[in-house]
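Data block below; observations after.
All protein chains but one are shown at their positions in the complex.
Coming up: subunit A.
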Amino acid sequence: MDTVQIALPLPVLPEGWAGEKDFKAIGSLSQATDRNIEPVGPHFLAHARRKRHKRTFSEDDRIQAQANVKKVEDDDAGEISEPEDPLLLQREAKDWKTQDHYAVLGLSRYRYKATEDQIKRAHRKKVLKHHPDKKAAAGQAQDDQFFKCIQKAAEVLLDPVKRRQFDSVDEAADVEPPTKKESQKGNFYKLWGKVFESEARFSNKQPVPKLGNENSTKAEVEEFYNFWYNFDSWRTFEYLDEDVPDDNENRDQKRHVERKNQNARRKKKTEDTARLRKLVDDCLSLDVRIKKFQQEERAQKNKRRTEKEAEQKRLAEEAAKKKEEEARIQAEKEAAEKAAKADSKKAKEAAKNAAKKNKRVVRAAVKEANYFHGAGDAPAAQIDSALNDVDLIITKLDNEELATLTGKLNGKTDAGEITTIFQEEVKRLLGAGKLKDGEAKSLS
């Protein structure tokens, strides 16, 4: 054998790779398959020489060696066998158009599902059994009618075009849709599933979505109905054509029949499309999943709506509460302000009153001090200037100073003492710059 040449490079050894003697065993080979090699050619001879070692093998060895060998040849005894209907055996080949080709070959159970291989095997089985020579050998009458039926069946079923034409009108493969009552008895998916499985045979698009069951999702169910409402069918109806006269004599007649056939095919196709549409309509109308999805959706919607409403209510309530609270705070504030205002007015009044009282005390003290005149009645001028000065002082004093002054003067009757108090007050006011030099002369 030639050495294999590999142009792609090997990878660089990764940093830190280590193995004992630079080799690491990691896995082992997968299980091998036992097969017979062909005892042919020079290379086999070399193999045999090596493998035999001049040993002699027995019959037992043969059985043992072959125990696990992978088989290459198919078993001829096919799985296909169904009892032959005596009526079928009496069919005549000329009526081939109405014969059930699958039944003739013993493939009733398989029908459109039969593979090409199955049909061939079934055909061969029938040929082996029904060939006229077999009948002759069995001393039966030379009747090759059923054999011809077999040949016709194979001719149709092994020709992809003819087979489709037959499958198109193979009523035995049809599954009748269940009635409303049957559908509602709880077998909806099983019964309708079969119907669509059978209809699916006409689909150009494969695979065809299945009906599914109560656990199918909304998307799956929608895909199913969409597929079936847009069904792309290869079903044709030429198998039901009226025979076209085969001679060239009667051309008009021929053309007439052909046109008639064309029209009939078209009509049947239209009818079939309508039939399927109704079928899908019926199934859809009985499909509880649709209602379920609608209900679920409505419930969803309702739920969403109540949630929304609740939220709105909550928000409104919150807003109202907030407003109330604000109002309350506002009211309180106003009340407080009012109260505060009221308080200060009283205080002011009190202060005013106090000031009035104090002024009165102060003025009374002036009189007590004999208008700072000393002994004897004070002349009017003295009285005037003393009162004026004291009034001036009072105007320069705030309520507190006035109160302080009043406090000092309270209960004092000694003119000198009172005069001193006033003089000191004038001095203090002068010092604070509230009185100017020359003012309140009577007390300086």
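By definition in this document, a contact is a pair of C-beta atoms (placed from the backbone, for glycine too) under 8 Å apart; a residue touches a chain by one contact, two chains touch by 3 or more; residues count from 1.
The rule is short, and it goes like this: contacts and distances are computed from a predicted model.
K.L.:
Would you kindly match the missing chain to its UniProt protein name, picking from "HSP70-domain-containing protein", "Cytoplasmic tRNA 2-thiolation protein 2", "Nucleotide binding protein 1" or "Large ribosomal subunit protein mL66"?
P.N.:
"HSP70-domain-containing protein"
K.L.:
One chain is left out of this view; which of A:Q31, A:N215 or A:T395 touches it in the full complex?
P.N.:
Result: among the candidates, A:Q31 touches the missing chain.
K.L.:
Which residue numbers on subunit A touch the omitted chain?
P.N.:
1-14, 17, 19, 21-45, 47-53, 55-57, 61-62, 65-66, 69, 72-74, 116-117, 120, 123-124, 127-129, 131, 133-134, 136-137, 154, 158-159
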